[in-house]
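Below, a portion of the complex is reproduced, with chain positions unchanged.
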(Lines give C-alpha, C1' and ligand atoms only; values in the text may rest on other atoms or scores of the structure.)
Protein backbone atom coordinates (compact mmCIF):
# COMPACT_ATOMS: atom_id res chain seq x y z
CA UNK A 1 0.00 0.00 0.00
CA UNK A 2 3.01 2.28 -0.17
CA UNK A 3 4.15 4.72 -2.76
CA UNK A 4 7.56 5.79 -3.76
CA UNK A 5 8.39 9.34 -4.74
CA UNK A 6 10.94 10.67 -7.12
CA UNK A 7 11.19 14.11 -8.69
CA UNK A 8 7.73 15.05 -7.43
CA UNK A 9 6.25 11.99 -9.11
CA UNK A 10 4.88 9.07 -7.17
CA UNK A 11 5.19 5.49 -8.38
CA UNK A 12 2.30 3.52 -6.93
CA UNK A 13 1.83 -0.22 -7.17
CA UNK A 14 -0.77 -1.35 -9.72
CA UNK A 15 -2.91 -2.63 -6.85
CA UNK A 16 -2.82 0.68 -4.97
CA UNK A 17 -3.58 2.63 -8.16
CA UNK A 18 -6.52 0.35 -8.96
CA UNK A 19 -7.98 0.73 -5.48
CA UNK A 20 -7.72 4.53 -5.58
CA UNK A 21 -9.17 4.66 -9.12
CA UNK A 22 -12.05 2.47 -8.00
CA UNK A 23 -12.86 4.87 -5.16
CA UNK A 24 -12.85 7.83 -7.58
CA UNK A 25 -15.07 6.05 -10.11
CA UNK A 26 -17.57 5.20 -7.39
CA UNK A 27 -17.50 8.85 -6.30
CA UNK A 28 -18.16 9.98 -9.89
CA UNK A 29 -21.13 7.61 -9.88
CA UNK A 30 -22.41 9.24 -6.70
CA UNK A 31 -22.15 12.72 -8.25
CA UNK A 32 -23.97 11.49 -11.37
CA UNK A 33 -26.65 10.03 -9.10
CA UNK A 34 -27.11 13.43 -7.45
CA UNK A 35 -27.45 15.07 -10.88
CA UNK A 36 -30.18 12.54 -11.69
CA UNK A 37 -31.99 13.33 -8.44
CA UNK A 38 -31.88 17.05 -9.24
CA UNK A 39 -33.18 16.33 -12.76
CA UNK A 40 -36.12 14.44 -11.24
CA UNK A 41 -36.96 17.18 -8.73
CA UNK A 42 -35.95 15.06 -5.75
CA UNK A 43 -36.63 16.43 -2.29
CA UNK A 44 -33.82 18.71 -1.00
CA UNK A 45 -32.83 16.76 2.08
CA UNK A 46 -32.84 13.47 0.13
CA UNK A 47 -30.22 15.07 -2.13
CA UNK A 48 -28.26 16.47 0.82
CA UNK A 49 -28.05 13.01 2.42
CA UNK A 50 -26.53 11.65 -0.80
CA UNK A 51 -24.13 14.54 -1.05
CA UNK A 52 -23.03 14.05 2.58
CA UNK A 53 -22.31 10.42 1.58
CA UNK A 54 -20.25 11.63 -1.39
CA UNK A 55 -18.31 13.87 1.01
CA UNK A 56 -17.57 10.87 3.24
CA UNK A 57 -16.38 8.89 0.19
CA UNK A 58 -14.06 11.73 -0.81
CA UNK A 59 -12.73 11.81 2.75
CA UNK A 60 -12.06 8.05 2.64
CA UNK A 61 -10.11 8.53 -0.61
CA UNK A 62 -8.06 11.28 1.05
CA UNK A 63 -7.31 9.08 4.05
CA UNK A 64 -6.12 6.22 1.87
CA UNK A 65 -3.90 8.40 -0.28
CA UNK A 66 -2.51 10.17 2.77
CA UNK A 67 -1.78 6.87 4.50
CA UNK A 68 0.11 5.60 1.48
CA UNK A 69 1.97 8.93 1.19
CA UNK A 70 3.13 8.98 4.82
CA UNK A 71 4.21 5.32 4.84
CA UNK A 72 5.93 5.68 1.48
CA UNK A 73 7.24 9.07 0.38
CA UNK A 74 7.38 10.78 3.78
CA UNK A 75 9.09 7.94 5.64
CA UNK A 76 11.59 7.35 2.85
CA UNK A 77 12.40 11.08 2.46
CA UNK A 78 12.90 11.46 6.21
CA UNK A 79 15.25 8.47 6.21
CA UNK A 80 17.21 10.14 3.38
CA UNK A 81 17.39 13.39 5.33
CA UNK A 82 15.03 15.30 3.00
CA UNK A 83 13.08 16.82 5.85
CA UNK A 84 11.44 19.43 3.62
CA UNK A 85 8.92 16.68 2.82
CA UNK A 86 7.43 17.55 6.22
CA UNK A 87 6.67 21.18 5.29
CA UNK A 88 4.70 19.98 2.31
CA UNK A 89 2.91 17.31 4.39
CA UNK A 90 1.90 19.78 7.09
CA UNK A 91 0.52 22.27 4.54
CA UNK A 92 -1.58 19.49 3.06
CA UNK A 93 -2.80 18.29 6.47
CA UNK A 94 -3.90 21.82 7.39
CA UNK A 95 -6.03 21.91 4.23
CA UNK A 96 -7.61 18.55 5.13
CA UNK A 97 -8.25 19.43 8.81
CA UNK A 98 -10.31 22.54 8.06
CA UNK B 1 -33.41 30.99 -5.41
CA UNK B 2 -36.23 29.25 -3.57
CA UNK B 3 -37.72 25.85 -3.97
CA UNK B 4 -41.20 24.66 -3.37
CA UNK B 5 -41.95 21.25 -1.93
CA UNK B 6 -44.87 18.99 -2.48
CA UNK B 7 -45.21 15.30 -1.73
CA UNK B 8 -41.51 14.99 -0.99
CA UNK B 9 -40.69 16.45 -4.39
CA UNK B 10 -39.12 19.85 -4.83
CA UNK B 11 -39.99 22.12 -7.74
CA UNK B 12 -37.00 24.35 -8.39
CA UNK B 13 -36.87 27.25 -10.81
CA UNK B 14 -35.03 26.55 -14.06
CA UNK B 15 -32.39 29.05 -13.04
CA UNK B 16 -31.78 27.41 -9.66
CA UNK B 17 -31.65 23.95 -11.23
CA UNK B 18 -29.15 25.16 -13.84
CA UNK B 19 -26.91 26.69 -11.21
CA UNK B 20 -26.89 23.55 -9.08
CA UNK B 21 -26.28 21.32 -12.14
CA UNK B 22 -23.41 23.55 -13.17
CA UNK B 23 -21.79 23.12 -9.77
CA UNK B 24 -22.12 19.34 -10.01
CA UNK B 25 -20.69 19.21 -13.53
CA UNK B 26 -17.70 21.24 -12.43
CA UNK B 27 -17.25 18.87 -9.50
CA UNK B 28 -17.37 15.86 -11.86
CA UNK B 29 -14.65 17.59 -13.89
CA UNK B 30 -12.54 17.96 -10.75
CA UNK B 31 -12.90 14.24 -9.94
CA UNK B 32 -11.97 13.36 -13.53
CA UNK B 33 -8.94 15.62 -13.19
CA UNK B 34 -7.86 13.74 -10.06
CA UNK B 35 -8.19 10.42 -11.93
CA UNK B 36 -5.94 11.83 -14.64
CA UNK B 37 -3.37 12.89 -12.05
CA UNK B 38 -3.39 9.40 -10.54
CA UNK B 39 -2.99 7.89 -14.04
CA UNK B 40 0.07 10.09 -14.58
CA UNK B 41 1.69 9.20 -11.24
CA UNK B 42 1.25 12.71 -9.86
CA UNK B 43 2.80 13.47 -6.50
CA UNK B 44 0.54 12.55 -3.53
CA UNK B 45 0.15 15.98 -1.98
CA UNK B 46 -0.53 17.57 -5.39
CA UNK B 47 -3.48 15.17 -5.65
CA UNK B 48 -4.59 15.84 -2.06
CA UNK B 49 -4.67 19.60 -2.71
CA UNK B 50 -7.00 19.01 -5.67
CA UNK B 51 -9.18 16.68 -3.69
CA UNK B 52 -9.42 19.20 -0.83
CA UNK B 53 -10.62 21.68 -3.50
CA UNK B 54 -13.23 19.16 -4.69
CA UNK B 55 -14.39 18.81 -1.07
CA UNK B 56 -14.79 22.59 -0.84
CA UNK B 57 -16.82 22.58 -4.09
CA UNK B 58 -19.10 19.86 -2.72
CA UNK B 59 -19.55 21.90 0.44
CA UNK B 60 -20.49 24.97 -1.63
CA UNK B 61 -23.11 22.89 -3.46
CA UNK B 62 -24.51 21.72 -0.09
CA UNK B 63 -24.69 25.28 1.18
CA UNK B 64 -26.56 26.49 -1.88
CA UNK B 65 -29.07 23.64 -1.82
CA UNK B 66 -29.57 24.01 1.93
CA UNK B 67 -30.12 27.75 1.59
CA UNK B 68 -32.75 27.22 -1.07
CA UNK B 69 -34.38 24.46 1.02
CA UNK B 70 -34.64 26.55 4.19
CA UNK B 71 -35.96 29.66 2.38
CA UNK B 72 -38.40 27.60 0.32
CA UNK B 73 -39.65 24.27 1.70
CA UNK B 74 -38.87 24.81 5.38
CA UNK B 75 -40.31 28.31 5.63
CA UNK B 76 -43.43 27.40 3.69
CA UNK B 77 -44.03 24.18 5.68
CA UNK B 78 -43.61 26.02 8.98
CA UNK B 79 -46.10 28.65 7.83
CA UNK B 80 -48.55 25.83 6.99
CA UNK B 81 -48.04 24.26 10.43
CA UNK B 82 -46.14 21.22 9.10
CA UNK B 83 -43.46 21.41 11.76
CA UNK B 84 -42.20 17.89 11.10
CA UNK B 85 -40.16 19.53 8.31
CA UNK B 86 -37.86 20.63 11.15
CA UNK B 87 -37.06 17.07 12.30
CA UNK B 88 -35.94 16.22 8.80
CA UNK B 89 -33.92 19.46 8.51
CA UNK B 90 -32.13 18.88 11.82
CA UNK B 91 -31.19 15.30 10.87
CA UNK B 92 -29.70 16.59 7.64
CA UNK B 93 -27.82 19.41 9.37
CA UNK B 94 -26.27 16.95 11.85
CA UNK B 95 -24.94 14.95 8.89
CA UNK B 96 -23.45 18.11 7.33
CA UNK B 97 -21.92 19.42 10.58
CA UNK B 98 -19.85 16.30 11.26
CA UNK C 1 -36.20 22.09 24.49
CA UNK C 2 -37.24 25.25 22.70
CA UNK C 3 -36.20 28.80 23.09
CA UNK C 4 -38.09 31.97 22.59
CA UNK C 5 -36.51 35.06 21.13
CA UNK C 6 -37.26 38.68 21.72
CA UNK C 7 -35.16 41.74 20.94
CA UNK C 8 -32.15 39.58 20.11
CA UNK C 9 -32.38 37.90 23.50
CA UNK C 10 -33.40 34.29 23.94
CA UNK C 11 -35.45 33.10 26.89
CA UNK C 12 -34.62 29.46 27.48
CA UNK C 13 -36.34 27.15 29.93
CA UNK C 14 -34.41 26.47 33.13
CA UNK C 15 -34.04 22.84 32.05
CA UNK C 16 -32.59 23.75 28.66
CA UNK C 17 -30.22 26.28 30.19
CA UNK C 18 -29.04 23.71 32.76
CA UNK C 19 -28.37 21.09 30.09
CA UNK C 20 -26.38 23.51 27.94
CA UNK C 21 -24.42 24.80 30.96
CA UNK C 22 -23.64 21.23 31.96
CA UNK C 23 -22.20 20.53 28.50
CA UNK C 24 -20.00 23.63 28.71
CA UNK C 25 -18.76 22.77 32.21
CA UNK C 26 -17.82 19.30 31.05
CA UNK C 27 -16.01 20.83 28.08
CA UNK C 28 -14.09 23.17 30.41
CA UNK C 29 -13.10 20.07 32.39
CA UNK C 30 -11.82 18.46 29.20
CA UNK C 31 -9.69 21.52 28.38
CA UNK C 32 -8.31 21.55 31.93
CA UNK C 33 -7.50 17.86 31.53
CA UNK C 34 -5.54 18.63 28.36
CA UNK C 35 -3.60 21.34 30.22
CA UNK C 36 -2.72 18.77 32.88
CA UNK C 37 -1.52 16.33 30.23
CA UNK C 38 0.70 19.02 28.72
CA UNK C 39 2.05 19.88 32.18
CA UNK C 40 2.96 16.22 32.68
CA UNK C 41 4.70 15.87 29.30
CA UNK C 42 2.04 13.50 27.94
CA UNK C 43 2.64 11.93 24.54
CA UNK C 44 1.47 14.12 21.63
CA UNK C 45 -1.10 11.78 20.12
CA UNK C 46 -2.58 10.98 23.56
CA UNK C 47 -3.24 14.71 23.86
CA UNK C 48 -4.61 14.96 20.32
CA UNK C 49 -7.10 12.14 21.01
CA UNK C 50 -8.41 14.08 24.02
CA UNK C 51 -8.60 17.28 22.05
CA UNK C 52 -10.50 15.54 19.23
CA UNK C 53 -12.95 14.42 21.95
CA UNK C 54 -13.26 18.01 23.16
CA UNK C 55 -14.01 19.06 19.57
CA UNK C 56 -16.78 16.45 19.40
CA UNK C 57 -18.23 17.74 22.68
CA UNK C 58 -18.22 21.31 21.36
CA UNK C 59 -19.97 20.08 18.23
CA UNK C 60 -22.64 18.33 20.35
CA UNK C 61 -23.24 21.59 22.22
CA UNK C 62 -23.61 23.42 18.89
CA UNK C 63 -26.10 20.84 17.65
CA UNK C 64 -28.24 21.11 20.75
CA UNK C 65 -28.27 24.90 20.74
CA UNK C 66 -29.00 24.97 17.01
CA UNK C 67 -31.84 22.49 17.40
CA UNK C 68 -33.42 24.57 20.11
CA UNK C 69 -32.93 27.74 18.03
CA UNK C 70 -34.57 26.34 14.89
CA UNK C 71 -37.53 24.84 16.76
CA UNK C 72 -37.98 27.97 18.86
CA UNK C 73 -36.83 31.32 17.49
CA UNK C 74 -36.67 30.44 13.80
CA UNK C 75 -40.05 28.71 13.60
CA UNK C 76 -41.79 31.40 15.62
CA UNK C 77 -40.20 34.27 13.62
CA UNK C 78 -41.16 32.62 10.32
CA UNK C 79 -44.74 32.23 11.55
CA UNK C 80 -44.75 35.96 12.43
CA UNK C 81 -43.42 36.85 8.98
CA UNK C 82 -39.96 37.92 10.23
CA UNK C 83 -38.14 36.06 7.50
CA UNK C 84 -34.88 37.93 8.09
CA UNK C 85 -34.30 35.32 10.84
CA UNK C 86 -33.34 33.01 7.95
CA UNK C 87 -30.45 35.22 6.76
CA UNK C 88 -28.96 35.10 10.22
CA UNK C 89 -29.52 31.33 10.48
CA UNK C 90 -27.85 30.63 7.13
CA UNK C 91 -24.80 32.74 8.01
CA UNK C 92 -24.43 30.76 11.24
CA UNK C 93 -24.87 27.41 9.48
CA UNK C 94 -22.15 28.31 6.96
CA UNK C 95 -19.77 28.94 9.86
CA UNK C 96 -20.64 25.55 11.40
CA UNK C 97 -20.41 23.60 8.12
CA UNK C 98 -16.83 24.69 7.37
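Just so it is clear, A, B and C label the chains in written order, and each chain counts residues from 1 on its own.
One rule holds in what follows: contacts are C-beta pairs under 8 Å (C-beta built on N, C-alpha and C of every residue); 3 or more make two chains touch, one makes a residue touch a chain.
Small disclaimer: the values here were computed from a predicted structure and weren't measured.
The complex is built from one repeated protein sequence; 3 chains are visible, and the structure file as a whole lists 4 copies.
As a convention for this text, only the chains that are shown with their structure count from here on.
Contacts between chains trace an open chain of neighbours here, each touching only the next in line. Note on chain placement: the centre of chain A and the centre of chain B lie 19 Å apart, centres being C-alpha means. For the pair chain B and chain C, the distance between mean C-alpha positions equals 24 Å. Residues of chain A found to touch two or more other chains are 98. Every residue of chain B that touches chain A in the complex is listed here, in rising order: 3, 5, 8-12, 17, 20-21, 24-25, 27-28, 31-32, 34-35, 38-39, 41-49, 51-52, 54-55, 58-59, 61-62, 65-66, 68-69, 72-73, 88-89, 91-92, 95-96, 98. Those residues of chain B that touch chain C in the shared complex are 59, 62-63, 66-67, 70-71, 74-75, 78-79, 83, 86, 89-90, 93-94, 96-98.
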